[in-house]
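The other protein chains are all here in position, but one chain of the complex has been omitted.
Which chain is which? They are A, B and C, in the order written, and residues in each are numbered from 1.
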Amino acid sequence: MTTTTQTPAELEEFRLRARDWFAKNAKRIDAVGDDGSEEGENEDFLAIARKFQNQLFDDGLAGLSWPKEYGGQSMTMNHQRIFNEEASGYIMPSSPFMVTLGMCAPTLLQYGTETQRKRHIGPMLRGDEVWCQLFSEPGAGSDVAGLSTKAVQDGDEWVINGQKVWTSGAHFASFGLIVTRTNPDVPKHKGITMFIVDMKAPGVTVRPLRQMSGASGFNEVFFDNVRVPAANLVGEVEQGWMAAIGTLMNERVSIGAGGGGLGRGSGTPQFDRIVELATRVGKMNDSATRQQIASIWTKERTLAILGDRMRSSLKSGKAPGPEGSIAKLAGSELGKLVADLGMELLAESGQAWTKDDEESMRWATTVLGSPGGAIAGGTPEIMRNILGERTLGLPKEPQLDRDMPFKDIKAN
Amino acid sequence: MTTTTQTPAELEEFRLRARDWFAKNAKRIDAVGDDGSEEGENEDFLAIARKFQNQLFDDGLAGLSWPKEYGGQSMTMNHQRIFNEEASGYIMPSSPFMVTLGMCAPTLLQYGTETQRKRHIGPMLRGDEVWCQLFSEPGAGSDVAGLSTKAVQDGDEWVINGQKVWTSGAHFASFGLIVTRTNPDVPKHKGITMFIVDMKAPGVTVRPLRQMSGASGFNEVFFDNVRVPAANLVGEVEQGWMAAIGTLMNERVSIGAGGGGLGRGSGTPQFDRIVELATRVGKMNDSATRQQIASIWTKERTLAILGDRMRSSLKSGKAPGPEGSIAKLAGSELGKLVADLGMELLAESGQAWTKDDEESMRWATTVLGSPGGAIAGGTPEIMRNILGERTLGLPKEPQLDRDMPFKDIKAN
Amino acid sequence: MSVMSEEREALKSAVADYLDSTFPIDRVHRIANGKESVPADEWSKAAAGLGLAGLVIPEEFGGQGASLGELGAVLQEFGRTLAPLPMLSSAALGTVPFLVSTDNAAKKPFLEALAAGTATAALALSEGANQWPALTSGTKATKSGDSWTVSGKKTFVLDNGGATFYVVSASTEQGAGLFVVNASDVQREALMAIDLTRDQGSITMNNAPATPLALNADAQLKQIEDLAATLIASEQIGGADAILKMMVEYAKMRVQFGRIIGSFQAIKHMCANTLVEVEQARGAAEDAADKAAEGEDITLAASLAKIACSEVFNDATLTNIRVHGGIGFTWEHPAHLYFRRARSSAALFGTPDQHREALLVGLGY
Partner (left out) sequence: MSVMSEEREALKSAVADYLDSTFPIDRVHRIANGKESVPADEWSKAAAGLGLAGLVIPEEFGGQGASLGELGAVLQEFGRTLAPLPMLSSAALGTVPFLVSTDNAAKKPFLEALAAGTATAALALSEGANQWPALTSGTKATKSGDSWTVSGKKTFVLDNGGATFYVVSASTEQGAGLFVVNASDVQREALMAIDLTRDQGSITMNNAPATPLALNADAQLKQIEDLAATLIASEQIGGADAILKMMVEYAKMRVQFGRIIGSFQAIKHMCANTLVEVEQARGAAEDAADKAAEGEDITLAASLAKIACSEVFNDATLTNIRVHGGIGFTWEHPAHLYFRRARSSAALFGTPDQHREALLVGLGY
């Protein structure tokens, strides 16, 4: 991140430039609840997103605060903030690039070799390279450091065997950042190494993972003797855990800050949606319903205030605080409240509906998506541990596995 | 407990006898919420309770299922059940004897010497001896086995030093069951010994412990070189933990089963009380209020059903299950619901009132009593541990102190 | 913490054995996904073997003459296994209206067919969402000579696709009536349903020939609604109990951070809270079923059971997914089948909010 100063006039000029760009290139959000984030991540949507990102890059509006030498604009966080402000109200079809730009690229910028950065950051910013993040495993969910995918050195290459899971975008990604176990004889956090892996390499199998709602944005990825050149090592051998933590913290900031422009604006879409439903079923005068609807408004507004405060705080140069975890917990509570009230208001028609009743269908999707929404990206229990230990300074639980060689740890 | 069979006619005869006795000797519950349990435990109330218990004993209705040789009636659990059924609807001023008869006497019956039983059980049943239970300590609350009150043998006596807390009735008790640490060099559960202690002995100081509500049913008890004859040992030296667990389980069954007749009957007193309040403040037509009032009814009824099922289960000879802990958790949830709704309905007058407004005063007492009600007798967290580990069979947490000599354990 | 009689336990256990061997959850999952189907004669075999189809049908009509308490116990097992047989829809909901009716001649042929398992009944009361107890105003029954016909539309009918005949409420010139209509005389429409293990649909009747079961039947209809709430609650508590076991089993097996996750208080307490809710709701469900068996007024007990069982089933199925973490919200895991069933059942025969309101009315407020 560069920190050159800029005059208010320069910033204002930039704002007008961004405003102009959005007016020309983006679609306004007009439907209730339509913030562009629910369109899924299929190939069609990827094409739209890529075109959008290409344009952004070509017009010098991608990677605003990233170094010029890798394809960024070397501008300031203030430019980014202004860009985000102008973006609100427009549909930003950027979700296929969230992992690429929000998690993988920052990790490469920090831990990658010069060759890796020169090679990849530009295409990432341009939307030409989609990346995925290969961390979670079936046996290592909340306990990411418990991973067991192996990488073994073989001459100038490493050979990877194992399985990853919950990989967003693996089915259209060109590359992935993978963490592997390269030394099982040291404690679990100490034997982990990170690589760049070509997702089209022989031995990589991507299988979509269908969620309970029927959606399948996640994948399982199998590695069967996948060979990776030593040049693809990210950071040092057996130092991959720190890089992985960095990636995960970028994820949290990225989700929290609204993912480089994917902010949901200042509206109260869940409130609007529930009011529409309550009005339709004739419950807007029922005080029990009203209390709950008002609670949805308060939670949504509070989350918006939290987001604003987080952005001002980041803007003023403070280190990111616990806001990401707080927002995640508050967000899943809001999600549950909305799903529960929606089901109560719809009554029988929330659980069975005619084919043409798209509204009930959408509500069912909301209800079926809400449990996963609370878990993906870290369970509420893990969030509470993070807040309790890192923010409040409460002691960790006795950790039986912390100093034990990985191979001796009790596992699934 | 004797298990002699009895004919239906004998039981019916007993029922009529009990019914007759209550009609002659007890007062009917007529005021809403007045189940006799809120009258506190002062000396006046003790005199009333003692008179009542004397009469019960003299008329052969105390200790129904306990052995005749110690002053009981050697009847069956069916007699006890019938007695309890007949008791419902009457005020039972038995609370000063709950600890004595529900916890201490059963422990003496199981672990005491023949001399101890002959000496104490009769006077306990007659209401002449009130006992207290000296388990909790300031440093050992949820972790009762972490107690540090010491007992050291000195010839034919033991010398006790330390402090106990949360002792109900210590200010009018003649005797107490105390658990002490007699060996700090073995793991914590293994160095505990139980004694009978004369509460009037030199060196025993009882200090009432005022609760946040202003009530003071509990005490702190200090032991300063209190000498106890070796004959007062209950069970074996260093085998006191098992006896203590027994006492605590009796407590749970006793509370759960309605404490030998102190059952709350089949009514819904909290519901009745909240309906009265909601009616008075004109909220009985407000649907948000109605939903909550109905929830109070459902929880109260569910608790009553739980109690009935527990009694039938005990009656049919099954071992007591997790009902005590379940009822305690459900009961404190109900308490919170009632306190919260009461405060919302009273609005400003729940937090300030004129001297003659006894209703507001009573509500304030409810609100201020509710946090303690949830904690006393075991916190919700401990209840959940018990249910999770004993009932569901989930593994215990890593216990760092389990096999460590007591003196090496980290303490407050 | 059950207080069932030994005979009832024995029946429950026989049904459990049959369901566990015939409909293990993997098979239910395949059936839900349309990869396998239930043999057409499975129900009549179960009827012959365990007497499930005619469980509460009096012996004089070929049934077992068991009480509603037994029916509740059996429904718990169906709820536990999600077995795709019309136990709730036909042997419970579709059958109780006949028990409520006093017209022996009218009900005889239907009950005999039901008891044999050669026919299934479906209860068709609802005329639309957010109306509970169900209205009858949208369905008219008309008498012409000695015969009745019914016209109108009913919806949210369980196991609609397989029903042989329908028990339909309708308005007549003398208040509400209860009629039987053959499936061949109605037009069926399938609904999309959140519950993948039980089909649901609506029927349209245009002057469909109908056999009257009861006329001037407002009181009977109320009784049927109460029984329906009680019976579905029994099924719900069975599901919730299965889910409690599922989460506990996973919590005892899954390792993270070098420990069995059930040793973490967060997980342990989620399980304990579910246990607390389950035991309370079980009490409420069995209390209602027992009162129904005794012929007592179950207005309050039914509402209590439906509230408690809906809430615990909803809560437990969500908690179970939380305990499982990622794997719990995949399509392949059976957790969502129960999650879906819970949300469906909670909405049928009165939502918790509707029953709470009904409780206060029933209590005179």
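Operating definition for what follows: a residue touches a chain if its C-beta (ideal position, glycine included) is under 8 Å from a C-beta of that chain, and two chains touch if they have at least 3 such contacts.
Remember, predicted model here, so these are calculated numbers, not experimental data.
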item: Neighbouring shown chains of the undisplayed chain, as defined at the top; value: A, B, C
item: Absent-chain contact - pick from B:Glu10, B:Glu157, B:Asp272 or B:Glu381; value: B:Glu381
item: Touch criterion as defined above, residue of C:His269, C:Arg282 or C:His324 at the omitted chain; value: C:His269
item: Hidden partner chain, touching residue among A:Ala201, A:Val275 or A:Met361; value: A:Val275
item: On subunit C, residues whose C-beta touches the chain left out of the figure; value: 264-266, 269
item: In subunit B, positions touching the absent partner; value: 136, 138-143, 146, 165-166, 209-212, 214, 281-282, 288, 336, 343-355, 357, 360-361, 364, 367-368, 371-372, 374-376, 379-381, 384, 397, 399-401, 404, 409-412
item: Subunit A, residues in touch with the chain not shown (by the definition above); value: 275, 284, 287, 290-291, 293-295, 297-298, 301-303, 305-306, 309-310, 312-313, 316, 321-323, 326, 329-330, 381, 383-385, 387-389, 391-398
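Here is the rule we use: only the chains that are shown with their structure count from here on.
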item: For subunit B, residues that touch 2 or more chains besides their own; value: 287, 290-291, 397-398
item: Interface hub residues of subunit C, defined as touching at least two other chains; value: 259-260, 264, 267, 353
